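Here the complex is missing a single protein chain, while all its other protein chains stay put.
And now, chain A:
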Amino acid sequence: MTRPAETRLRVGVDGVRARAVAVDGEGRLVAVHRGRRGDSPARVLDALFRRGAGTASTDRVVAILPDLTLAGSARRARVGVLRIGAPAATAVPPLAGWTTERASLAGPVAMVGGGHEYDGRVAAPLDVPAVAAFARTCAGKVDAIALTGVNALENPEHEQLAAAVIAEELGPDVPVVRGAETEALGLLERENTAVLDAALARAARAHIDELSASVRGHAPGAALYLVRGDGTVLPALDGYRHATAWRGAALGGLLHGAARLAGVPSAIVVEVTADRAVVGTTIDGLLPDSGLPREIDGVRTGLRAPRLTVIQRRDAAFTGRLHAALARAGGGPDELPVVLVGEAPDDLPALPGIAPIRPEDGDLAAAFGAAAAEAAGSVDRIFWQGTGGGQDSVTRARMLALDAALRAGADPRKLRETPVREALMTYVPVPAARLQVTAVGPLLELADVAAVEP
């Protein structure tokens, strides 16, 4: 027997544009706060709560935080970098390709014996004494640790073991970021991401703690999430160790929010500000992948960037470029509606042949997108087909994606899945395929959970 779910508020905070909204279960705006650009997210949230958004009934607060960069972060941490992969994977050492300046943030760097084969078998036993010795070298010198194991996506055992050994030596206050926490094929990409995340951990903690103090103060029962670069949620506790994951959240949240404001599941979204226009696409809650890895501070990471086109307003060929971008963005079998949002959507010249939707409160699109954000989990890795054949791998990939979505907070009963994208790898000696699949769905609400009557 279930009782009707009480109306629980979802609060979205756009920490970049200083907007905050409270949305009820049916997606109606209940409260709005428009702050000044530059206001901290916690301040914007406080102001919204002071407007009397029902704090007791707030189910969750989802926040878009400003991008953190090494250059812009005064609080970047010194990072101990450990690679588990000797003797197989030592040809390119950690931080190769980083600028000298960037690389200077690293503390001790070490490569120790260990790691796995492509199919998860142990390639070399983990050199635990070497891991412990590395941890002791780092003691007192670093603020965070990044460690990456070879083929750790397939088998994270050595990474987990090494993380436990390091945590034992350094205590719980030094965050340990593992490479396999990022779903990326390349060892270097995972490693770079882990190092960046570790370097930004202190700054991330400061941002999140400020925000969660505000949430605790106003709505102690609410869960805090951050918005990822793809517009889905990241639980705040994971945010401490994954500052790079929320890069680009301002746009990711905006794309989803604009479509939701317009009342369409999929759309081409144009954000128009005083000096530029950004064109992006949202399809059924997901942002099409650009296929390119995201570069941060000139470092290639394991994060996937969504397909976006940025056109400067001062560009002489602005209108032409915009048209081209819109045509590219809609490049699918279905005609997608165009939604115009941003600070200055009315500045845009008329676009022949296109009747854009201009939703009310377009400036709130990102905050709205945050409030309504869903949880997603993606898998993108190579599956070695053992005895079970291809179907087994596909099932496994889907299961992993579902699990990842659940960990992000999704309700298992309401998950949607993208079709599994399969790329056969004919250049390796065993049958293998790269499988990509994403599961996405609304967050699990507490009201749904406590619905069993005695």
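Just so it is clear, a residue touches a chain if its C-beta (ideal position, glycine included) is under 8 Å from a C-beta of that chain, and two chains touch if they have at least 3 such contacts; residues count from 1.
Quick note on the criterion: contacts and distances are computed from a predicted model.
J.: One chain is missing here; what is its name in UniProt, given the choices "Transketolase", "Transcriptional regulator CdaR", "Glutamyl-tRNA(Gln) amidotransferase subunit A" or "ABC transporter permease"?
T.: Spelling it out: the chain absent from the display is recorded in UniProt as "Transcriptional regulator CdaR".
J.: Which one touches the absent chain: A:Arg36, A:Arg314 or A:Arg413?
T.: From the options A:Arg36, A:Arg314 or A:Arg413, the contact with the absent chain belongs to A:Arg413.
J.: Among the options A:Asp67, A:Asp403 or A:Glu417, which residue touches the chain absent from this view?
T.: A:Asp403
J.: With the missing chain put back, one of A:Ile166, A:Ala204, A:Ala223 or A:Val440 would touch it. Which one?
T.: Once the missing chain is taken into account, the touching residue is A:Ala223.
J.: Which positions on chain A touch the chain that was left off?
T.: For chain A, the residues touching the absent chain are 160, 223, 237, 399, 402-403, 406-407, 409, 411-413, 444, 446, 448-452, 454.
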